[in-house]
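Note that one protein chain of the assembly has been removed; the remaining protein chains are unaltered in position.
Read from first to last, the chains carry the letters A, B and C; within each, the first residue is number 1.
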């Protein structure tokens, strides 16, 4: 379980830092917000990201991917957390493509993954139906109709759900809401008949959508009623990658805050000389270092196919949830008055932190899950 | 709901402060500990306390009490928390006498309460059977035998249980462990046949005992199977009084710590000039002020017979549990090296804090209970 | 029945008779009644309620009758407050002149200033704003630079003030200005009242992370201010400011959920998280977070009450007012965090369909609350003050 990046991964991280810093800094998100961009990301930027190979970075070479591993993808995503870059990388590559890759037939993989790798098509995953992440609480139903299935119900907070070309939908084919048995996955076209997709405007200015399914045709992905076996590891990949994004954001605002402490003067001295602020900053630093180790180990759990993937995903997400919460609050407070202005970018991170905390499970959800998986 | 002491209560508090400070300071507890005093308190001291009227302070005048209310008793107990005074005040007056008063027949009251008020007899209450407070989880059984009942089972952590003249015992007469129905209360003589009482030596040097009942004769107190209706408010009185003791201890070590910060020099300055310590101290002060309000209101809930007694007891106990935990840890840390020596008295408070946290419910127990009583 | 009980009875009856039904529930932002030269009312009932209260002097119940106040003593004022709360009556008039300037003028103003300004405040005729902080000053308020030069018959004011709440909607501003740059920084400050219509005054809103822009930056470019607008002595403005700041902190410690969402954290938990078979909030960690907060919030309320009782009875050490700005604002921040945690993703909506008003107000309120522990003396400054003044820890 390597807990340091290798040479290649470090290079990739440096490239990502440079590219995102110049092509998609926080101002880019501000621009998308201020112009009320309906799509929620810059398509040209996504093409450039695809040209850098990022869209296919974890896909096997058979599907035109680079087979570079999640550790490398994590490095990119961590950098994208520093810049709050909006792109379909998470929805398409982490969620959608993972579902196809882990659950799809050869034909399904062949038909979708190469066009993901090229940046041509975007995907996403639709799971949650309520305001809190709860992947077993699926009520949206799928009923067999000839070769296909028809889906009826609702999904909320689907990342890039209103623009994705194909949506992997978790639906109930048997059992009752709350049971992990009886869930099946389906591939639904973004423009399918009966599907209504509505962009929701969230505080973090990133795109999520509500999807309403009225007898929408879907193609089964994986085995009937056994969708949980695919969904669970796909969500874990999502949680770990989201944790990487959050860790990037945390480090960025921590850095900005420490810089501000060194530069801002009050009462004739730099505020960074106040011991109370020093201790709070030093404590945050230690928490960040601990979290880094956890997230790195979680990525090795993906790449090495470790049996404790679920534990590591919950470990990483819970840890980084709490960390981003702490550091974003402290960043605002330590910046003082300008910290609460829209002009300063800290607010963008604060808003993103809370949305990222909710997506794919808050800390309570993950601590509960970690404990259960650990047998207590 | 008065949240300030009235003139009489203030006088009582001053008297208690003076008496306990001179007659039963922390050194007195150290002495009991070092001489391995089997009883666990000084009987002569208890006689003096009784002469001051404290043993009968909340008892009705009919039973030779002063009928002064729990707010006054709370003031005394708070002071006893500052000195860590060991006495049967809590076991006898708060727990045992309350059970008799709330549940007893006229005859039972008449036979026991006046001798409590005079300091002649001591009582206690035996509830818990495991290492965690859980008053519904009663397995000790009582079976009818002629006029009386015979009790078989075990009780742990019974405060002053090895010395009390009479013990109020919560036993199961029907239903299953965990149910609040089917619990009945019994009065058992301390020297009853079949009763084995063993003092346990705890970290806080205060006396608790394990009681083993082997067909011990007990006299029913209150209604059969309906003991919970008495037990619950008795425990609440206990929780609130214990919270007062803990609040006293908290204030005492906080005061000692602030004094130390003003006096100890390091790096050529008083350590109280370090901003990080200042902020931690100031924060603790605010938490103490909040807790004071809660405990005072809890006492008015007893004295006014308010319907939210259970909520207030859990509110007070949970609040003060967390407070004593925080302040005792900080007191040790801020005292530095001498903080961990047995010579300094801070360690006695640290040890007492954890025992008091466990007795009658830790914070998790009480937050759960408060939430349930509040309907969520 | 004692005099206070009689008073309570009278107040209760009067309120029952005079407070329109529509004014007996919390006001949304749009329903608030603010003071101003060109005062507007959201409804006829709001106007009626305002006018009735104004005519009794109960827009400012504890101010002297001679200046348009209600002339109530502390105990009576508390009764009025309690009774209004009992019935759910809205505050009839909102203005920083009521909360902050009025009390300062009553203490530090000369008779002419009191006569001129206080009745107008009581009657809601002038909307005031406050000019204290400056871009470079922050917590170090005394380092302010905005200067007022003595030009014989007037002061000439140049500089800028930040966080001037609603300056773009206000008629007058009370300011701290530097009148002597050559002495210890606290000793060269004066307290000035400035008409916002004066030539050279301009205000531009600052957008906050909550999307609101009620704060402004206000600029003074060669603004002439009559000498009679100096409150207190020249270069003694710091005393006025300190008294006022104490008042502001008290107000902030009592501040309720700022953006006016109607849903409580408990209700949000029941509705958005749901309950298990035992009626417990279904997520154990969220439930624990909720109950921790509810206890803190209730403890705060009890402590406000205890402070009042201590004041009334003369008991206690009187330290509570020193802690309430810190405790109150931190608790409000926690309340907002708890609320959005219970609401889940529905507590993070910004605008547009998919979110009801309570939900978006929760988002905005959460973001707005971040300012509370910064403005009016940051939490760090408050802790410094408690350490020094209450605990007596050395500098």
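Assume contacts are C-beta pairs under 8 Å (C-beta built on N, C-alpha and C of every residue); 3 or more make two chains touch, one makes a residue touch a chain.
Note that this is a predicted model, so its numbers are computed, not measured.
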Which of A:131, A:291, A:313 or A:326 contacts the chain that the document leaves out: A:291
Given A:183, A:261 or A:302, the one touching the chain that is not displayed: A:261
Contacting the left-out chain in the complete assembly, out of B:12, B:142, B:258 or B:332: B:332
Residue ranges of subunit A at the interface with the undisplayed chain: 1-5, 10, 258, 261-262, 269-270, 272-273, 275, 277-279, 281-283, 285-286, 289-294, 296-297, 315, 318-319, 364, 367-368, 370-372, 374-376
Positions on subunit B where the hidden chain makes contact: 130-133, 156-157, 198, 200-205, 208, 210, 264, 266-268, 274, 276-277, 329, 332-333, 336-337, 339-343, 347, 350-351, 354-355, 358-359, 362-365, 367-368
On subunit C, residues whose C-beta touches the chain left out of the figure: 284-285, 287-288
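The rule is short, and it goes like this: only the chains that are shown with their structure count from here on.
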Chain closest to the assembly centre - both centres taken as Cα means: C
Whole-Å gap between the CA centroids of subunit A and subunit C: 40
Shared-contact residues (touching 2 or more other chains) in subunit C: 380, 383
Set of subunit A residues in contact with two or more other chains: 274, 276
